[in-house]
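Removed from the display is one protein chain of the complex; every other protein chain stays in position.
Right after this comes subunit A.
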Amino acid sequence: MAPRALGVGMNFLRSPRVWLWIAAAIVVVNGFFPALWIFFTSLKLEGELTRLPITYWPQHPTFQNYLQAFREQPLGRYFFNSVVVGVCSTLLCVGVASLAAYALARLQVPRRGLILSLMVGISMFPVASLMVPLYQTFTELGLRNNYLALILPHAALSLPVATLTLVSFFAGIPRDLESAAMIDGSTRVGALWRVVMPLAAPGVFTAAILAFVNSWDEFLLASTLLPAKAMRTLPVGIQLYQGEYSFPWPLISAALVVALVPVALIIALFQERVVGGLTQGGVKG
């Protein structure tokens, strides 16, 4: 009986289904673990967090840390700031990118290759290098700690990738549709608005998601250009939770979860679009 049971065990490992499950588990655990761990941490009170041996599963799960995170720091304000900068920079970026991408995909543009290369080149500029002159310029203009000081850079930083994504989308829309509308008496701008834009909407949406996530995640410029407490975005505000000597982990973990919910929702809802946008921008450059 025993050898037979062992044989069954081995057969179990020989089944390709099992290996598929193990392989999938590796990717899923690798991707989800840090976010899950910080969620579990956020449900533990200070007493549980500073006890040895550490607990994995929360012993007395509670949402008290969340209340405290909102009470002790202007977390709601940080969230609001991130939304304002994220939404405005995304709209600006996608609007400007749509116009440029249409011209690059459809019209006779002299030195088109050079313009595209320049855009890719600009998207590789180190943010740390742009930070110093932007700090000087926005300080001189009196715009430091004004939303504009972060909206403009965030829109510009996502603009090259958004434009390149949209160029390939516009190029995929049959020209005949546009010509037909123009023969029917529509102007080129009219045809663009009524015929091309609705067809390009999925591309515009993809570009918008990427721009928003980039803005939501950005730290270096946000910490330099919007340093005032009331103007901080989530990455800046939460980073500064760490006092010089104390590490208020219950608060930080709760705040992190709050800050991660919007991006987690976006990628969960629009995963295929995000993957398409990322790989297209990356592979086609």
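We adopt the following convention: a contact is a pair of C-beta atoms (placed from the backbone, for glycine too) under 8 Å apart; a residue touches a chain by one contact, two chains touch by 3 or more; residues count from 1.
Simple rule for what comes next: contacts and distances are computed from a predicted model.
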Q | Candidate names "ABC transporter substrate-binding protein", "Trehalose transport system permease protein SugA", "Methylamine utilization protein MauD" or "Ketosynthase chain-length factor"; UniProt protein name, chain not shown | A | "Trehalose transport system permease protein SugA"
Q. Out of A:59, A:117 or A:179, which is the one that touches the chain we can't see?
A. A:117
Q: Can you list, in ascending order, the subunit A residues touching the missing chain?
A: 20, 23-24, 26-32, 34-35, 37-38, 41, 49-50, 52-54, 56, 92, 95-97, 99-100, 102-104, 107-109, 113, 115-117, 119-122, 124-137, 152-153, 155-157, 159-160, 163, 187-190, 213, 216-220, 224, 234-235, 238-239, 247, 249, 252-253, 256, 259-260, 263-264, 266-268, 271-272, 274-275, 278-279, 282-285
